[in-house]
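Written below as structure tokens is the structure these notes are about.
As you look at this complex, bear in mind that one protein chain is not there, while each of the others sits in place.
Chain lettering (A, B and C) follows the sequence in which the chains are written, and residue indices restart at 1 in each chain.
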Amino acid sequence: MLSLHHYLILSGILFSIGALGVLIRRNAIVIFMCIELMLNAVNLTFIAFSRYLGNIDGQIFVFFVMTVAAAEAAVGLALMIAFYKNRGSIDVEDINLMKL
Amino acid sequence: MPEILFFSLVAGVAIISSILVVAMRNPINCALSLIMSFFCMATLYVMLDAPFMAATQVIVYAGAIMVLIVFVIMLLNMRTETSKNYVHGVLVGCIVAVLTLFVISGFLTKSPLTGATGSMTPELITKVGHTELIGRAMFSQFLLPFEITSILLLVAIVGSVILAKRKL
Amino acid sequence: MFDNVWLIPLFPLLGFLINGLFGKKIKNEAVIGGIGTLAIFGSFLVSCGILMEMISRTPENRVFEKVLFPWIHCGNFKADMAFLLDPLSVVMIMVVTGVGSLIHLYSIGYMHGEEGFYRFFSYLNLFCMSMLLLVLGSNMLVMFIGWEGVGLCSYLLIGYYFHKKSAGDAAKKAFVMNRVGDFGFLVGLFTLYWWLGDNANVWTINFMEIKKAAHLLPYGGVVTVATLCFFVGATGKSAQIPLFTWLPDAMEGPTPVSALIHAATMVTAGVYMIGRMSFVFIKSPDTMMVIAVVGAATAIFAATIGTAQNDIKRVLAYSTVSQLGFMFLAMGTGAFAAGIFHLMTHAFFKACLFLGSGSVIHAMHYALHHAHSHDDAQDMRNMGGLRKSMPITFITFLVSTIAIAGIPGFSGFFSKDEILWQAFSNPYHGNLNIVLWGIGAIAACFTAFYMFRLVFMTFYGDCRINAKAKGHLHESPLVITIPLMVLGFLAAVGGYIGLPKLIGELFGGIPNYFELWLEPVFEQAQEYGHHYAASGAPHNAALEWGLMGGSVVIALVGITIAFTMYIKNRDLPGKFTSTFPALHRAVYNKWYIDELYDFLFVNPCKSLGNFLWKGFDVLVVDGIVNGVAAVVKGGSGAFRYTATGYVHNYAFVMAAGTVAILGYYIFR
Partner (left out) sequence: MDYILSLITFIPLAGVLLLLVMPRNNALLRGVALAVSLITFIASISLICEFKSIADYQFVENIPWIAAGSFRMNYHVGIDGISLWLVILTTFIMPIAILSTWTAVEEKVKEYMICLLLLQVGMLGAFISLDLFLFYIFWELMLIPMYFIIGIWGGKNRIYAAVKFFIYTMVGSLLMLVAIMYLYFKAGAGDFDISRFYGLGLDPGTQTWLFLAFALAFAIKVPMFPFHTWLPDAHTEAPTAGSVILAAVLLKMGTYGFVRFAMPLFPDATARFTPLIATLSVIGIVYASLVAMMQEDVKKLVAYSSVAHLGFVMIGLFALNQQGIAGGMLQMINHGISTGALFLIVGFIYERRHTRLISDFGGLSKQMPIFATIFMIVTFSSVGLPGTNGFVGEFLVLLGGFESKLRLWTILASSGVILSAVYMLWMFQRVMFGELSNPKNQVLKDLNGREIAIMTPLIIMIFVMGIYPKPFIDKMTPSIEKLIVQSKQKQVASVVLPPMNMAIQEMPAGHPALPTGHPVEAK
């Protein structure tokens, strides 16, 4: 029988992969995508719990997480474009100063 | 059993595509893998009796956000990364990731995994409809957060316009 | 009339303010000079009124104090802005306002056409106000305002030609040396105030109150300390050894300034101060001796330097120093009235001499200017034979010279002779008296010599001036000669109010009016003096006649030498110089005192300051501060490498940290 544990373990694995990506990649956009991956892993947890506890709040929360992710995508990508225009790169190793 | 088999299939695709997101050199490939992963998620949501969330997942994540990301990648005209610019600290990163996984699994085994239970059974969902349930909750109990979310989005829009426009 | 005493300093103050604030706009020299002169002349009229009233009062009622407003009141310390009128201060205000008025008048002519004419008059008025505060102050602090105020004005006026570096240097030197004296004055004031308050519970700096409490003071001891400090103040202001070197340099100022400040009034402030506090000074025999010795030493020392100077004003400056030495000699021998008397007569003849020299310089300057010559207008070697072209100047100058040389019948004779007699016969210094008298007599001889040398070199002989300039020499205008004539007249007859008793007796017992006038002021001091000295001088008429004759002979000897050297046998000075070259060089260079002071004080101070700044402040004090900072910076540098600024480093640490913390809580 499929249990909550299956979903949680899957979610944990996806989260760890996302974290790995954040830690080892240099390209800011890829890092950004990995963060989305981590968020998704969390979403999965929420929905799984919601389903097994019969509580709809978790799904509502996922909804909000998605909104935040959308906002984040918009602002984050705008930042990256702005940065790329200044530096000609979006390598995180180039982002080491507080000012331009 | 077929459920488990199907779950295993979907989970496997999700994990593999996630690994590809981390491993691919070309950002476009990463993005495509991520879309794949998102679709797997949506599948899992359906399995969890949350069809509305699955739809949202596809529309918002796989659709809007990923289109945005791909568009930016195209805009910035990024190419395949050379090995020098590709990754760094793989070993440490892996150790941290494994440890993370270890901690999560430890948490799963130790925690009773309980919480506030509710009255949303699969029967209710089939009877009333998932979308309606979500809608009722969203526009009654969570109305204020919902409205605040809209403000957040507004701020994000303004912010991104300013950020992207300033140097144009 | 006494109540209006505040008008006396007020008029010059008004003059100062009007000329100082609006002088630049007025522009008209006659108006500016008129305001300045009228201001001081107004004071003179008020002073005359006060003098009249004081004469009409009985001697006991001649002391009057006028409190204007409370100045510094703090705890048990009280200093009011208050004026004191007594016979002594009246003599002083008469001299200051009288001579001051004449010099103001003179200045209108002398300073004609100078840049900053209004500035000059406003300073001059300010000086008069300060000087009047000094002499009128009823407590030491008001006196001190004047004391420093005249120093300030002296600074301003010496530095009048501020574009000349020498003028600026001289002004600064004068002020700083005066400051050294002021330091002494302050410490003396503190000592006296503290001792009287602490031991006798009389917390006061008011002269009259101190006078009342003076019997509480001990003989010697703390009084010696206090009075010596005051005397340091006096040496600074009155240019005595060791603080005299500023006065000759002060001749950089315009000539009327030299006449007013550096001859007639300011420099006598020290003498006045000792007279004002005679009842304190006399209580310390040691201080009295120091004053007498310093006075005598200065008298002879400055006189020697005066013999070798060629600048007409410098000769007069050294002469002033020397004459001030005489006054201090008088003060030190307890002859306060004689000292003040000499102060007054000296004010007449020395002011006249300075103004006369100013007249000469004025004429020389004019002549040389028109001849386009760059010869020094003040160098006596460029003069000679001026008596024909400048008769009035010559006559008044000669009269004053005779007065200063001590020829009987002129004012200087009476005052100087009195001092020498007192030096010889005073009861205070025992065997030292004969030395004091001897030095005084020799100094008098030198005085006669260098003054007549001055007259002979300037007014007699051939005219050595640039031939082209000769025709331009002419007598100065009336505005200059009138003050000369008045002062010359006073220099001649001013002595008759203080006729020595001996001579007075010859003419039917005419008393020494001047001494009589001042008697109530110095009575108490004399009384204290008799405590430790034999009462009353040994009065030997024959001896006094003898000494009087002696001093006349001495003066005549000096004149004769001058006559021989500069009229009859002109080669003598040259011969003398070549015979004793070292001596001449030393005298000509003022015994190298300036160089000595530079070596002893100025240069060490400068190098110490430089060392403290660059060696100590920057290296040691700041070095420690910066060293500590460097150590901290070095230490923190080690930690700095953890903050690379790379996002992934922070992400690593954050992730690892989160994992570690969560792991700890889950697996513990």
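Everything below uses one rule, namely that contacts are C-beta pairs under 8 Å (C-beta built on N, C-alpha and C of every residue); 3 or more make two chains touch, one makes a residue touch a chain.
Here the structure is a predicted model, which is why all the values come from computation and not from measurement.
Q: Could you list, sorted by label, every displayed chain in contact with the chain left out?
A: Listed by label, the shown chains it touches are C.
Q: Given the contact definition stated above, which residue among C:215, C:381, C:606 or C:640 touches the chain not shown here?
A: C:606
Q: Among C:1, C:26, C:48 or C:186, exactly one should touch the missing chain; which is it?
A: Here the residue in touch with the unshown chain is C:186.
Q: Given that one chain is not shown, which residue among C:109, C:159, C:275 or C:440 touches it?
A: In the complete complex, the chain left out is touched by residue C:159.
Q: Would you indicate which residue among C:4, C:56, C:76 or C:540 is in contact with the undisplayed chain?
A: For the chain that is not drawn, the touching residue is C:76.
Q: For chain C, enumerate the residues touching the unshown chain of the complex.
A: Answer for chain C: residues 24, 69-77, 81, 141, 144-145, 147-149, 152, 155, 159, 162-165, 167-169, 171-172, 175-176, 179-180, 182-183, 186-187, 190-191, 193-194, 197-198, 605-606, 608-610, 612-613, 617, 621-622, 625, 629 touch the chain left out.
By our rule, only the chains that are shown with their structure count from here on.
Q: If every chain is a node and every touching pair an edge, decide which shape results: line, ring, star, complete or other.
A: Graph shape, chains as nodes and touching pairs as edges: complete.
Q: When contacts are scored as defined above, which chain pair ends up with more C-beta pairs, B-C or A-B?
A: The greater number of contacts lies at A-B.
Q: Quick one: chain A and chain C, Cα centre-to-centre, how many Å?
A: It comes to 93 Å between the two C-alpha centres.
Q: Need the CA-centroid distance for the pair chain B / chain C, whole Å please.
A: 99
Q: Residues touching two or more other chains, restricted to chain C: which are they?
A: 648, 652, 655
Q: Counting only residues that touch at least 2 other chains, which ones in chain B make the list?
A: Where chain B meets two or more other chains at a single residue, that happens at 88-89, 92-93, 96, 100.
Q: Quick check: in the complex, which residue numbers of chain A touch chain C?
A: Chain A residues touching chain C: 19, 22-23, 26, 92-93, 95-97.
Q: Which part of chain C faces chain A closely enough to touch in the complex?
A: Those in contact with chain A are residues 644-648, 651-652, 655.
Q: Which residues of chain A touch chain B in their complex?
A: 1-2, 4-10, 12-21, 23-27, 29-30, 32-34, 36-37, 40, 43-44, 47-51, 53-57, 59-60, 62-64, 66-75, 77-82, 84-86, 90-91, 93
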